[in-house]
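What follows is part of the complex, with its chains left where they were.
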Amino acid sequence: MLFRRLYSKSGGLGTHRLEALSDGVFGVSITLLVLAIVVPQLTSLELVDGGLGRALVSLWPRALIYVISFFVIGIYWMGHNIMFSYIERSDRVLIVLNILLLMSVSFIPFAADLLGRYPFETTALMVYGLTLAFGGLMFEIVWLYASKHHRLIRKSMSSELIRLGKLLILITPLLYAGAALIAMVNPYLTMAIFGIVPLLYIIPGPIDDLVAGAEVVQ
Amino acid sequence: MLFRRLYSKSGGLGTHRLEALSDGVFGVSITLLVLAIVVPQLTSLELVDGGLGRALVSLWPRALIYVISFFVIGIYWMGHNIMFSYIERSDRVLIVLNILLLMSVSFIPFAADLLGRYPFETTALMVYGLTLAFGGLMFEIVWLYASKHHRLIRKSMSSELIRLGKLLILITPLLYAGAALIAMVNPYLTMAIFGIVPLLYIIPGPIDDLVAGAEVVQ
């Protein structure tokens, strides 16, 4: 009882430090990805023989996973940025759900390292896909919690836009969960999906030019 | 004398950068936890034999410690966030006490790595428990220092709430110190306590809904 009384004060907190912690976790995770590309160790003989170029070329699966994972974390960060531009307060539940979301993000370097080492192994593909699906699912849950009865979001947000958010956020975890399942049948198709999904969020549409002049939200 | 004259100027500092450094240390520490889960190295033969799945399953103690530690750092960050929403100024003593608090946080990845490698060893459990107890104790000391005669906290805070804070913050270090002692008798009970304590801070209560509409503190 007393316990709840103090901690429930978090209900009145802003989202400034929650965003700072999140930016930290996104920033460190995205930068740690490069540690999975290990500099090859060559003998002097191999070096003279032009072995460095060949050794670097053989790192291509790791480089590919690096680029894909960098975009995934970058786009998840963009989603977090957009979502929290609508969320204006935090409470304990939101903080805990956000911790789970960050846990999935900080797990991506491990999943990427695993997939870089075993690029077309079903198990590695499934771990990678399910990690991303779990992350996407946490976005959905954060949004469901924050937007219910305008609990923590801006009052001005229309319920139509809220519903639209629920629907669109769900697409990503479904795609990644599907890709993970497909890995049991065709690993190459799974890898192709991993490569294509980020592109959906990158390519701009005609509306982007229109909104460029909209009111700025910090 | 002269020496004190310049440095004591820190007494008039705000808490903005103290929070930024703290968010950095919390964010990096929580993200480094994943480095303790090392990608298994398999031969081609083991790989063909479906060894990757088995190797990953055998990492479960590390995964468990990862999840527990992620929640511990996350909840310690939440406590820091809540506590510093009441603290509005910093001085040299507060900065030094906060450095000790951050030291305990940044030590958690080591303690977690140790416990992940030796999951039910008494020594590893005690190091982990005492690290968390030390962190919790630093929270208590920071609060005792900052709140004494409203030294650095908001004038509007009632002495009843201050006292309540002192009491509640003390629960965590006592639980973890107790868990560390119990490890000498029953390692499994200690691990169970490590798993349960974070849940106390996660599950919301009925008051949370009430305060959701309270005034926002950035």
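So that you can tell them apart, the chains are marked A and B in the order they are listed, and the count of residues begins at 1 in each.
Everything below uses one rule, namely that a contact is a pair of C-beta atoms (placed from the backbone, for glycine too) under 8 Å apart; a residue touches a chain by one contact, two chains touch by 3 or more.
Computed from a predicted model, the values in this text were never measured in an experiment.
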{"item": "Total copies in the full complex, given that 2 are placed here", "value": "4"}
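Keep in mind that, in the parts below, only the chains that are shown with their structure count from here on.
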{"item": "Interchain centroid distance [CA atoms averaged], chain A/chain B, Å", "value": "24"}
{"item": "Chain B contact footprint on chain A (complex, rising order)", "value": "2-14, 16-18, 20-21, 23-25, 27-29, 32, 88-89, 91-93, 95-96, 99, 102-103, 106-107, 109-110, 113-114, 117-118, 121, 123-124, 127, 151-152"}
{"item": "List of chain B residues in touch with chain A within their complex", "value": "19-20, 23-24, 26-28, 30-35, 37, 39, 42, 47, 52-53, 56, 67, 70-71, 74-75, 77-78, 81-82, 85, 161, 164-165, 167-168, 171, 200-202, 204-208, 210-212, 214-218"}
